[in-house]
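One protein chain is absent from this view; the other protein chains keep their places.
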Amino acid sequence: MSGVVLDAAWVREWIRRSAEVIASNRAQLSTLDRAVGDGDHGENMDRGFTAVLAKVEDAPLDATPADLLKLVATTLISTVGGASGPLFGTAYLKASGAVAGAVELDGDAVLAMLSAARDGIVLRGKADAGDKTMVDAWTPAVDAAAALPSGRDPIAVLRAAADAAEAGARATEPLVARKGRASYLGERAVGHRDPGASSSALLLRAAVDAAETG
Amino acid sequence: MSGVVLDAAWVREWIRRSAEVIASNRAQLSTLDRAVGDGDHGENMDRGFTAVLAKVEDAPLDATPADLLKLVATTLISTVGGASGPLFGTAYLKASGAVAGAVELDGDAVLAMLSAARDGIVLRGKADAGDKTMVDAWTPAVDAAAALPSGRDPIAVLRAAADAAEAGARATEPLVARKGRASYLGERAVGHRDPGASSSALLLRAAVDAAETG
Amino acid sequence: MKKLLNDPRSVVQEAVAGFGAAHPGVVTVSQDPLFITRAEPPRTGKVALVSGGGSGHEPLHGGFVGYGMLDAAVPGPVFTSPTPDPIAAATQAVDQGAGVLHIVKNYTGDVLNFETAADLADAEGIAVRSVLVSDDVAVRDSLYTAGRRGVAGTVFVEKIAGAAAERGDDLDGVAAIATRVAERTRSMGVALRPCIVPHSGEPSFELDDDEVEIGIGIHGEPGRERIGIEPADRIIDRLLGPILDDLPFESGDRVVALVNGMGGTPSMELYIAYRRVADVLAGRGIEVARTLVGDYVTSLEMQGLSLSLLQLDDELLELWDAPVQTVALRWGR
Partner (left out) sequence: MKKLLNDPRSVVQEAVAGFGAAHPGVVTVSQDPLFITRAEPPRTGKVALVSGGGSGHEPLHGGFVGYGMLDAAVPGPVFTSPTPDPIAAATQAVDQGAGVLHIVKNYTGDVLNFETAADLADAEGIAVRSVLVSDDVAVRDSLYTAGRRGVAGTVFVEKIAGAAAERGDDLDGVAAIATRVAERTRSMGVALRPCIVPHSGEPSFELDDDEVEIGIGIHGEPGRERIGIEPADRIIDRLLGPILDDLPFESGDRVVALVNGMGGTPSMELYIAYRRVADVLAGRGIEVARTLVGDYVTSLEMQGLSLSLLQLDDELLELWDAPVQTVALRWGR
């Protein structure tokens, strides 16, 4: 039994750190995307999170985690474009729905949130695990988090998720892609890491960092 | 008094050697033209002399020097294009006119031929000496040939002309151009040798070589 | 990177503003949200056509807005699908009460963003149908992939669907014609030199001085395979073969042939390519009824080209020949 809970301040800090880590990995994410896609993933995400940051700074002080996550969702949807915009947008939208009304999030709530995000991505993008997409970060993340004993500390949930997402992103390297632009390449995608899986891992790591310092 | 004369066989040999020397300097002439013009002078001249060679090989055995020179003229006019085509074409046309009817050419006849060629170029192109054009090879060539004592050996005439043309071509380097494409460059043409003056010097050297072995 | 621009972040806004200023008789630009509509509104009751996608493919789509073709184009950031908001706004702006057809190139991003836009428009009571263009035979189609890309054949769909709408077909009719064109169109491309996306400043892929990339997309995506440079006729054969075999196109077919420059290809090379296309098709007994040669669906300054063939029937040819008055395609008016 742990008493640690995460609140709206954590969500704000998560968003701030997300924007930061995306900005500082902008070039690298685009380089990954140049190898298997069209070279804009870093740019797309950075445009989105820069907008998100501005929106969140103006959000009402009493905004709940769900309010903030919804703001992230709509802002990403209306600023990112490309494949990742609607996918991450849906992820945050579903995450918001999963914690509707809650002011404090315990480990189960965080797991529900991550799980809903993953389901949203799969719903919109119809990718299976192993298709070499962001799903290959999110699915192991959710699975690892779910494998922890019930009543778990939310930070531990996030940490398990982030670790698994990072491993999942790395594990996309040997895969042939079956969704997204990388699927056009056939065998030539082998050896390259999926950009969306990589940015997903960065976002989950930012969630851990925000929780640990928050 | 020298008894040496040049005949139609010399003209044929001159043409063969011209075609050869132009072909082997094709790239270099175009490189000169790239610096101050449009980079095609070697290509233009090579296209022309390749055609000339074919025509001359088919020319009747009894063709006079004037006949052969006229064939060169019309072939250059109808195959070279650009600025150099009409200019060299006119040069050979006027050269042909200067030796009309002659079967053997003494030193005076060769001088008349060179002089007519130069005049033809000036007539069509309206360039003065020092304008950084082929005239800067032809005018010193004619002047040097004319400076020899009367009754001179035709080979000596050609040699004087070729030497002076080479010096003249080199002397175009420091000039600002006032005719042709190089004139667009203003001061930036300084330091570059004129391509048409260079090819002119090659043609006159070929005339000497043809006479010496012929 | 060397480009004629002011700020990499505002290239699309500035270019679209310039486009509107240059062609006030044909198009009108809405800056925020960013979309392009016809300067002269069509007759009321006409089905409206909206397309869009990442920028960098000009004249697609803005150059095809006008009489007989699109009602609106929605330019996204360079090589990135626009978001749903401007698509929905454009859809609403051009709806004449007869519904709107979305013409969508088959990329995950375009499909998802147009889907959401259609939902938003639907919520406003606008009937929206979508047609996907997926003409690129370089990509192996399969139920288990994102499917084929939409490339230069999009021009065929926009032109002919536009003519059907102008003729007075209803939304289902226009969608059916658009689908028919999409189903009968096949394309494939080659790149000699990659393009450079303004915001990254990096070439979209690397090619050695003696290599070409066969099966290239229009976003600087790498292609199907990289081979040593060959004579033009051989390279054209490598593109035409898969196109002809795929539909397949057969002796007796009539086609529209499009030799499409990728943006940085000299016109001369496009015509050298067309010469081969004409020869090969004649040899196969395929009649080229109409031809387009030029830059229609580009990839910034990429050097290379794509070939597209549309298998015609009498109705499609009639609609192809119908008047069109856009910035990039114009005849009969």
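Order of writing sets the labels: A, B and C. Residues in every chain begin at 1.
As a convention for this text, a contact is a pair of C-beta atoms (placed from the backbone, for glycine too) under 8 Å apart; a residue touches a chain by one contact, two chains touch by 3 or more.
Since the structure is predicted, the reported quantities are computational estimates derived from the model, not experimental observations.
Can you list the shown chains that the absent chain is in touch with?
Hidden chain contacts in the full assembly come out as B, C.
For the full complex, which residue in C:39, C:171, C:227 or C:278 touches the chain that was left out?
C:278
Using the touch definition up top, pick the residue from B:12, B:47 or B:159 that touches the left-out chain.
B:47
Give the residue, chosen from B:21, B:52 or B:83, that touches the chain omitted from the document.
Of the candidates B:21, B:52 or B:83, B:83 is in touch with the missing chain.
Counting contacts across the full complex, list the positions on chain C that touch the omitted chain.
On the chain C side, contact with the omitted chain comes from 2-7, 11-12, 14-19, 21-23, 55-56, 58-59, 63, 190, 192-193, 195, 209-210, 212, 229, 231-233, 235, 259, 263-276, 278, 291, 293, 295, 298, 300-301, 303-305, 330-331.
Please identify, in ascending order, the residues of chain B that touch the omitted chain?
Residues of chain B in touch with the missing chain: 27, 30-31, 34, 37-40, 43-44, 47, 77-87, 124-125, 177-181, 183-186, 188.
Simple rule for what comes next: only the chains that are shown with their structure count from here on.
Centre-to-centre on C-alpha atoms, which chain is most distant from chain C?
Max centre-to-centre separation from chain C belongs to B.
With chain centres defined as C-alpha means, what is the inter-centre distance between chain B and chain C in Å?
Inter-chain centre distance comes to 55 Å.
Measuring from the mean C-alpha position of chain A to the mean C-alpha position of chain B, what distance in angstrom results?
The separation of the two C-alpha centroids amounts to 76 Å.
Take the average of all CA coordinates in chain A, do the same for chain C, and state the distance between these two points in whole angstrom.
One centre to the other, that is 33 Å.
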